[in-house]
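All protein chains of the complex are present and in place, except for one that has been dropped.
Note that the chains take the letters A, B and C in the order they are written out, and that residue 1 is the start of every chain.
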Amino acid sequence: MASIETPVVILNLKTYPQATGEKAVLLAQTCERVSNKYDVEIIVAPQIPDIYRVAKAVEIPVFSQHMDPGEPGRFTGHVLGETLVEAGCAGTLLNHSEKRMLLADIESSVEKANKLNLHTVVCTNNPAVSVAAASVHPTAVAVEPPELIGSGISVSQAKPEVISGTVDMIRAVNKDVIILCGAGIGTGDDVASAIKLGAQGVLLASAVAKSNKPEDVLVDLITPIAK
Amino acid sequence: MASIETPVVILNLKTYPQATGEKAVLLAQTCERVSNKYDVEIIVAPQIPDIYRVAKAVEIPVFSQHMDPGEPGRFTGHVLGETLVEAGCAGTLLNHSEKRMLLADIESSVEKANKLNLHTVVCTNNPAVSVAAASVHPTAVAVEPPELIGSGISVSQAKPEVISGTVDMIRAVNKDVIILCGAGIGTGDDVASAIKLGAQGVLLASAVAKSNKPEDVLVDLITPIAK
Amino acid sequence: MASIETPVVILNLKTYPQATGEKAVLLAQTCERVSNKYDVEIIVAPQIPDIYRVAKAVEIPVFSQHMDPGEPGRFTGHVLGETLVEAGCAGTLLNHSEKRMLLADIESSVEKANKLNLHTVVCTNNPAVSVAAASVHPTAVAVEPPELIGSGISVSQAKPEVISGTVDMIRAVNKDVIILCGAGIGTGDDVASAIKLGAQGVLLASAVAKSNKPEDVLVDLITPIAK
Partner (left out) sequence: MASIETPVVILNLKTYPQATGEKAVLLAQTCERVSNKYDVEIIVAPQIPDIYRVAKAVEIPVFSQHMDPGEPGRFTGHVLGETLVEAGCAGTLLNHSEKRMLLADIESSVEKANKLNLHTVVCTNNPAVSVAAASVHPTAVAVEPPELIGSGISVSQAKPEVISGTVDMIRAVNKDVIILCGAGIGTGDDVASAIKLGAQGVLLASAVAKSNKPEDVLVDLITPIAK
């Protein structure tokens, strides 16, 4: 699979009405424009029914928000890797805080995705879980430190060790996994702080997807990592 | 929403490799051809990432294989009704035996779908569950009698009361719900038997989707109900 | 199984620290004392690890807070009906709002419990779900109207139709099921209102279990139904 360039920005469109259907396509095209203009890797993760239309419309990587384990055949309503590949996906989020997965399913989904050349980003909520996720060899781990969720504290305001401590623990077991900061990112300063503390990118959602001026917000966010 | 004409045939494409991506589109076009030629309502239910491309390609109704309850906003990886509507869906299966749902989620999904003008087909495994499903007012209930699953016994060979008994129990609580036979359907004789015993249609999968000659099988199946 | 006398009070001990281990036994003995003195049916539902010690200590019925479907054999960590019977249980709650169940599992658990002479109380969150639950033939349905949960509004203050409407809908499909009011019960006035509106009992938790004077609260609650 094409390797992911770092630093990277992954934009989760969640189920925001501003990012559904044709609006998901428009947001993905905004991401593509900014990605090309500033030479920064930007990945977009639309809702599963929107993947095909988004993947048809842009050339930046499109990720699924979730993937189920399992082989083609007798499953109804499941989201299999083979089908994601055919729909134009380049990867998938796994174990998002709004879609937690069984440990056994995370591992088998990562293994399956690796076979299919799909990238995987496993979301995690604390250092111990991050290390566990890193040990099943996904492409990336997106760390959402509880100190930064719902607290209104951004990465640039938080104690450095909230990020750097987790980075050190993950690196002890996995030299290669991409480490993303998955919470507390609202501005370019936050992106700069996250990178400085050892992250190689960010996973974000509302700051861009719910903005009235998503392109302006995105440009501000990627400025510290533009080449 | 456009009402469903009965008798109706719903084809669940599951996650069969023969019915994924572009092959799902081809199968849906086969269904459309047969539907038009024989004037029979045929509905196709592709995998969720395939819904958009299938819905763009055909004019027969396209159903999702599953829908989650919940409102747009902070959900990642969920399959919401609003997004299905934007992708071109006319309805959804719920509670398939391979994707069982909480009772509370079945009810709230049906209620949400009704608001969005999406049809709902709740799958059930026995008479008591069928009656429970009918009482939350979906468009249809698809009954999969355990006597017909994995037994190799088809509807036309089974004791009539396996179907007719359930039909009577459902009718006692819900005069309007469409009752489908969701197991034991392999041939036109089975469809004829199901209709004779009180069902208003069938939900099927492998007989068509895994066939080398899906159009021939489909024509055989719908012959007893062609106008 | 011994039939449940109505009106009935079921006390869910949840996982309150004031109602765990030996304290669960003491609360159950309080219930027994009040039950005997005022000739009112009171049932206690302790945590699953506490069932045996509570059932050994009192003669009032002891219910489990949950039961899994399934037959004895290869299940680890499951709570089977056979084991509940051996531990001294007379019944079980099912589908509590803090332990929602699949529709198929509610039905098979009720059917299994009926075979084992265990009573079942299916908790439900609105009229349509209540009717669905009643149609699988449990001993009782405990209705928790959303208007009464988290709103601070008690049954005696609520609009009568919140309760009586649901009672009417349940009675249309099941003449025999015991209907309990499962929310908005804090005082004897609430119990009196619930009974007046067609309920045959109440399911409650914090009002008694978290009180410093549980016996006083319990006596106040059952006064309107004491013989």
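One rule holds in what follows: a residue touches a chain if its C-beta (ideal position, glycine included) is under 8 Å from a C-beta of that chain, and two chains touch if they have at least 3 such contacts.
Computed from a predicted structure; not experimentally measured.
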item: Neighbouring displayed chains - absent chain, whole complex; value: A, C
item: Touch with the omitted chain, as defined above, among A:Ala45, A:Ile106 or A:Val162; value: A:Ile106
item: Hidden-chain contact residue, picked from the options C:Val8, C:Ala87 or C:Ile163; value: C:Ala87
item: Residue, one of A:Leu26, A:Leu116 or A:Ala132, that touches the chain absent here; value: A:Ala132
item: Chain not shown, touching residues in subunit A; value: 95, 100-107, 111, 124-126, 128-129, 131-133, 135-137, 173
item: Where the unshown chain meets subunit C, residue by residue; value: 12, 14-17, 20-22, 47-53, 64-66, 70, 72-80, 82-84, 86-87, 89, 93, 96-99, 205
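FYI, only the chains that are shown with their structure count from here on.
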item: Same or different contact residues where subunit B meets its copy subunit A, judged by the half mark; value: same
item: Distance-maximising chain from subunit A - centres being C-alpha averages; value: C
item: Subunit A-subunit B separation of Cα centroids, rounded to whole Å; value: 34
item: Computed distance of Cα centres, subunit C from subunit A, in Å; value: 44
